[in-house]
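Heads up, one of the protein chains got dropped from this complex, but the rest are sitting where they should.
And then subunit A:
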Amino acid sequence: MLFIAFLLCIWEISVRLAEIPHWLLPAPSRIFKEATQSYDTFFPHVMATIQLALLGLTIGVLCGLSVAILLHRFVFIRELLYPILIMSQNIPVLVLAPLLIIWFGFGLLPKLIIICLVCFFPIVIATMDGFRQTPAELKHYFQMIGASKSQLFWKLEWPYAYPAIFSGVKIAATYSVMGAVIAEWLGAKKGIGVYMTLSQSSFRTDRVFVAIFAIILLSLLLFYLIRLLEQLFVKGRGADVTYSKH
């Protein structure tokens, strides 16, 4: 925190000393002033983005978990889909986005698809890793006590993967804000992304920075929200610790 304050001070001082025009790089004090002044007009945009990001993240998490479970439990599906999944990650979302608009119009659907796409991958990979890390001795024990395949999964592998799943969701949560902003650039009535494009085209650089700081804050907020959920769900060990072999 102290270091961030220090960086902001340097920024403030250098802008003032070098007399950089504020449409090029506004000083932090100016950005802060703008943020408080335009709070009333900006706030609805923030709320719209929060809604979009949360909805997209929720759908992304649900899709990611379902796909991870399917890929883990059915080997033939894994062999079929896993390479395609990896390949799909090489397509930049920015390229996909205009296509999605062409196909699905300017409504909510293409935006949600964009956010889903960015959230989906980290969750699938983290979840599958979590399943795979289940220690062999625990699996053997479950076999010896006569657990069925689905009991082995739901009572052992699934809860064992919780810490891994939450690391995936934490990454996805920060991506979801970015995904929402990108989706809004492409056409929306409200949202931080819209506010950003409008400010940019009218050279209100201070407002662009207000938007940037809002995005950072939102991402952090979501991250800590997931951390909180993690502490509620992952029992027996502190959060941020994967279950180690005992």
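By our rule, contacts are C-beta pairs under 8 Å (C-beta built on N, C-alpha and C of every residue); 3 or more make two chains touch, one makes a residue touch a chain; residues count from 1.
Following the convention adopted for this analysis, contacts and distances are computed from a predicted model.
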| item | value |
| --- | --- |
| Chain excluded from display, named as in UniProt, from "Inhibitor of KinA", "Acyl carrier protein", "ABC transporter ATP-binding protein" or "Gas vesicle protein" | "ABC transporter ATP-binding protein" |
| Of A:Tyr82, A:Phe106, A:Tyr141 or A:Tyr224, the residue in touch with the unshown chain | A:Tyr141 |
| Touch list for subunit A against the chain that is not drawn | 137-138, 140-141, 143-148, 151, 155-156, 159-160, 162, 234-237, 243, 246 |
